[in-house]
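Yeah, one chain of the complex is gone here, protein chain that is, but the others are all in their spots.
Read from first to last, the chains carry the letters A, B and C; within each, the first residue is number 1.
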Amino acid sequence: MTLLDLPLAATRGNPAAAASYWDTDPLRYLDEHGAPVEGGLRPAPELLATDRLLALYRALRLARAFDTEATALVMQGHLAVYPSSRGQEACQAAAALCLEPQDWLFPTYRDTAALALRGIDPVEALTLLRGSWHCGYDAKRWRTAPQCTPLATQAPHAVGLALAAKMAGDPVVALCLLGDGATSEGDFHEACNSAAVYQAPVVFLVQNNQYAISVPLRKQTHALSLAGKGVGYGMPGVRVDGNDVIGLMHVLGEAIERARGGGGPTLIEAITYRIRPHTNADDANRYRDTSEVDLWLGRDPVDRLARYLTAIGHLDAGLDAAIGEEGAKYAAAMREQLAREPEVDPADLFDHVFASPTPQLRAQRAMIEAEAAAAQRDGQQDAAHGGQA
Amino acid sequence: MTLLDLPLAATRGNPAAAASYWDTDPLRYLDEHGAPVEGGLRPAPELLATDRLLALYRALRLARAFDTEATALVMQGHLAVYPSSRGQEACQAAAALCLEPQDWLFPTYRDTAALALRGIDPVEALTLLRGSWHCGYDAKRWRTAPQCTPLATQAPHAVGLALAAKMAGDPVVALCLLGDGATSEGDFHEACNSAAVYQAPVVFLVQNNQYAISVPLRKQTHALSLAGKGVGYGMPGVRVDGNDVIGLMHVLGEAIERARGGGGPTLIEAITYRIRPHTNADDANRYRDTSEVDLWLGRDPVDRLARYLTAIGHLDAGLDAAIGEEGAKYAAAMREQLAREPEVDPADLFDHVFASPTPQLRAQRAMIEAEAAAAQRDGQQDAAHGGQA
Amino acid sequence: MSVVTASPSLPATPSASTPAPAVPAPAPAKPATVTLAKALNQALADAMTADERVVVFGEDVAELGGVFRITDGLAARFGESRCFDTPLAEASILGTAIGMAMYGYRPVVEMQFDAFAYPAFEQLVSHLSKMRNRTRGALPMPIVIRIPYGGGIGGVEHHSDSSEAYIAHTPGIHVITPATVQDAYWLLRSAIASPDPVVFFEPKRLYWSKAQLTLPVTTGPIGTAAIRRTGRDLTLIAYGQTVPVALETAEHAAELGYDLEVLDLRSLVPFDDATVLASVERTGRAIVIHEAAGFAGFGAEIAARISERCFYRLEAPVLRVTGLDIPYPPPKLEHWHLPSVDRVLDAVEHAMTA
Partner (left out) sequence: MSVVTASPSLPATPSASTPAPAVPAPAPAKPATVTLAKALNQALADAMTADERVVVFGEDVAELGGVFRITDGLAARFGESRCFDTPLAEASILGTAIGMAMYGYRPVVEMQFDAFAYPAFEQLVSHLSKMRNRTRGALPMPIVIRIPYGGGIGGVEHHSDSSEAYIAHTPGIHVITPATVQDAYWLLRSAIASPDPVVFFEPKRLYWSKAQLTLPVTTGPIGTAAIRRTGRDLTLIAYGQTVPVALETAEHAAELGYDLEVLDLRSLVPFDDATVLASVERTGRAIVIHEAAGFAGFGAEIAARISERCFYRLEAPVLRVTGLDIPYPPPKLEHWHLPSVDRVLDAVEHAMTA
């Protein structure tokens, strides 16, 4: 029932495809107004339990608070760059909350909020984007791969890790996050194909936010659905409303359960929208109309759950404010730490290239240390950067 | 009707898939005994015209004669290597005969017979495998790309050429030949996806001969069909009997017509079998049972058409012998030329690296010429190869 | 034989070997102070005007005009069939260009950042560089791959690589990198007009550097280095992003009483032995500067050539001031990696007192 049933005719020469993309009913539990859908998904009771739903709501609010604060920090120059996940909070929350501690997450540059929701300290989570190191958290301790920038290249890593866990007999699942644009890369194809051949316990979650920087989905694929690619791999393909966190949790839960049980990989396409420009450096007005953004602001994943929780009496103004406070506190703490200039040490440049540095690296390290010492002495740090201005 | 209708359930966890691969009815006109199939393909009358059918039969016989002779030549050391197309003659013939002169063919190392059928002199066609140059024919004159060895890398070339022709408004179609193994490569995916996005007039013909060297199809994909990958690209996917040249011509004809008419690309999976080892250097006994080969010898594409033509009274022993003679003559001429040591000139090494050689290349050319002259003088060509033994 | 369907007697497809119309193209413009980025944009526009076989494509090049705006306005001006966005797949971007070149087009493709050209490596090494040779000239590859390269812009991982050594070692490809506004325009026009494939490394840190550009401009054929400053004591050899570093070093060195010559290679392949060796024969000393890791970097080739050919003239070892042999550092640490004026000055001191 979560399997994709694709009207083949609709996949060819259908100009309206992109426009009607949202409406060719992806699976969902709640409609965009927060009301359960007739004949929609039927999640298990545990998922609909009050505290579970509230945990989801708090995660959504936290993701929103994280993203809002990070956006402010980058504007003020405290981060090198920031790709916002505004509008994709349901995917961010579901990606973090659907996993067991032993499961591995393979995030992209856009998934910093999911890292925070997995429990990683925001300073560690934002280290890459702050520019003080490439990865700030202990990837092994957190079972979370470094955020990946070369598109789709993390997909085969997720497959390899899942295959390794399967070989070791461990009940570990790998969740690989990808964007819609990344599905055009060869690595995506090779990873999906080998995952299916190996029946590796991996789940591919494509956050289809409709854009790859400026390139809209219709220039990325001629198919009506990205989930349809599952067919070619002999892998279930699921198309779900990416702004319905309950539907996402249900679909991810099914896929993870299947993977953990030896049922192999699943491809999930979550239909959502990138509310902000690609990054703070991007100018979205060059390629899309604000009316489109407005349309999607009306499909906000946070509001949607709030409306539902309110309707079923789980949420009132008081609790909502309290949860908002949590987010505000979290954001304030983030700012407190990230507004400070990070400590960096050039010795770091040499200590991890190899398990033990080559003679050549030792020599280069000595040169840098001498320069640093000299700069210290002359108290003219800048001189050491001459010509880099 | 030629669109793939894929039973999704069958694409997952189906161990019998590989075994039953042939039987999950691909499209065909003739069954393996040469009898028209109930409810099978219904080719246009022109395709079933006597002279057309005889032309196809002669092509099959010629492909067989070519392959047999080339196999003998490599055994005797007259070729560096030879990947046989024995058993795939229907695909070779259809690939050559389905095209108009202005159309482009993108062959692989295994498609030398198709080159010969396109009209390329066998010596030119076998230049790569003979080892005297990388490509022996005028690729532009013959609208035939050099045989491609890096798997699937020719696929984006075919897309680019088709896109260029479309932009130029020329009625040109590109036919890209691939093997089953090549469909696992990222380049295959990227090419199919962009072909569909550009609606480029290109047809991908996958000769699914069940093996990638020693690797059987079941280790290459978990899907029941390679044609099913078309779904993910919004491209028609067609699964056809690769040993039924009439069915192939029909399916290719439809796809080419659609492409020429602006209907975009098509993915065709032709189910066939590699009768011989991967190349003369391979030992197939290490990985497959001869009983499997015997099974497929019983599905011979040449016999099949012969039986049909005989049954409908278009072929008798006399004509068959005459056609056999054509092939024998062709093969004899091949041997005549290829058993001779080819002329090669080291100057060739420098003349085509760039439109005009760099100063460094001119210097290196001079060195080689001096060596060659010296070797000439001392009449000891071998000395020039010292240390290469 | 009657089974043969292909007739060789067809009209040829538009020929890529037909030389592109003479460069430079249209009416002389009046002098203008422009950025290096704008000069590249102008070169693309003029090349597209001069030759309709020139097409520009890549990721985000159409509506957005590229993340660095180098293709700004081209789609609007020439239409989306001349400048278009591709699906996000670099191997197929280059592979598509190769196919279009086979048909007679002259593609100019953009790789968004240096590290994002790596997926196209197989297409580059196994096809782009070999197709003309493979077909004895029947299928030339007049393709330009534009790659913004180098660091110093505060980019996170994968946005500051320098991959010129990989390409320069691959026979069959020209490698060019401009350092001035004039060269940016002229060398890009020349690259597009070239019958051979060119990897065109754009010094992204210099995109916003400005200078006067008066068209038409001609700065010298592909394969020639430029002497940016003449000097008697030592030759600084730089290209792309390190040319300003070399010039600034020469200024400081002058204060120390050293008269340095500064060469801007511009073209790594073909390599201008004549200019480089003549300079070192004059000065007797040489220092090579680039951002890429030093080990097996392009500087090794330069140093090896000079050391071999100027053996009897050299008064000091040829030194290399390069990036460290480490993965490119994060923004907060990259200044330790990049060859700084101070480091080059130390090397000058070393060479002059050797």
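By our rule, a contact is a pair of C-beta atoms (placed from the backbone, for glycine too) under 8 Å apart; a residue touches a chain by one contact, two chains touch by 3 or more.
Not measured: the values here are computed from a predicted model.
Participant: So there's a chain missing from this view; which of the remaining chains does it actually touch?
Facilitator: Visible chains that the missing one touches: A, B, C.
Participant: Looking at the whole complex, which of C:D72, C:E110 or C:E157 touches the chain that is not displayed?
Facilitator: Once the missing chain is taken into account, the touching residue is C:E157.
Participant: Please identify which residue in A:C91, A:A125 or A:A162 touches the non-displayed chain.
Facilitator: A:A162
Participant: Determine which one of C:V34, C:V269 or C:V321 touches the chain that has been left out.
Facilitator: Of the listed residues, the one touching the omitted chain is C:V269.
Participant: Of the listed residues B:A35, B:L48 or B:V81, which contacts the missing chain in the full complex?
Facilitator: Of these options, the touching residue for the absent chain is B:V81.
Participant: Identify the residues of chain C touching the omitted chain, counting contacts across the whole complex.
Facilitator: On the side of chain C, residues 91, 115, 118-119, 121-122, 125-126, 129-130, 133-134, 157-158, 165-166, 168-172, 269, 271, 292-293, 295-301, 303-304, 307-309, 311, 314, 316-320, 324-327, 354 touch the unshown chain.
Participant: In terms of residues, what is the contact footprint of the unshown chain on chain A?
Facilitator: 55, 58-59, 62, 93, 96-97, 99-102, 104, 117-120, 133-135, 138-146, 150, 153, 155-165, 167-168, 170, 172, 174, 186-187, 190-191, 193-194, 197, 326, 330, 348, 351-355, 358-360
Participant: Which chain B residues touch the hidden chain?
Facilitator: Output for chain B: 80-81, 109, 128-134, 149-151, 181-182, 184-187, 212-215, 219-221, 281-282, 286-287, 342, 344, 346, 348-350, 353, 358, 360-361, 364, 368, 371, 383-388.
What we mean here is this: only the chains that are shown with their structure count from here on.
Participant: Going by the average position of its CA atoms, which chain sits the greatest distance from chain A?
Facilitator: Relative to chain A, the chain with the farthest C-alpha centre is B.
Participant: Counting C-beta pairs in contact, pick out the pair of chains that comes out on top.
Facilitator: Summing C-beta contacts for every pairing gives the maximum at B-C.
Participant: Calculate how many whole Å lie between the centre of chain A and the centre of chain C, each centre taken as the average of the chain's C-alpha atoms.
Facilitator: 36
Participant: Two or more other chains touching the same residue: where does that happen in chain C?
Facilitator: 86-87, 89, 91-92, 119
Participant: At least two partner chains per residue is the criterion; list those residues in chain B.
Facilitator: 186-187, 189-190, 193-194, 197
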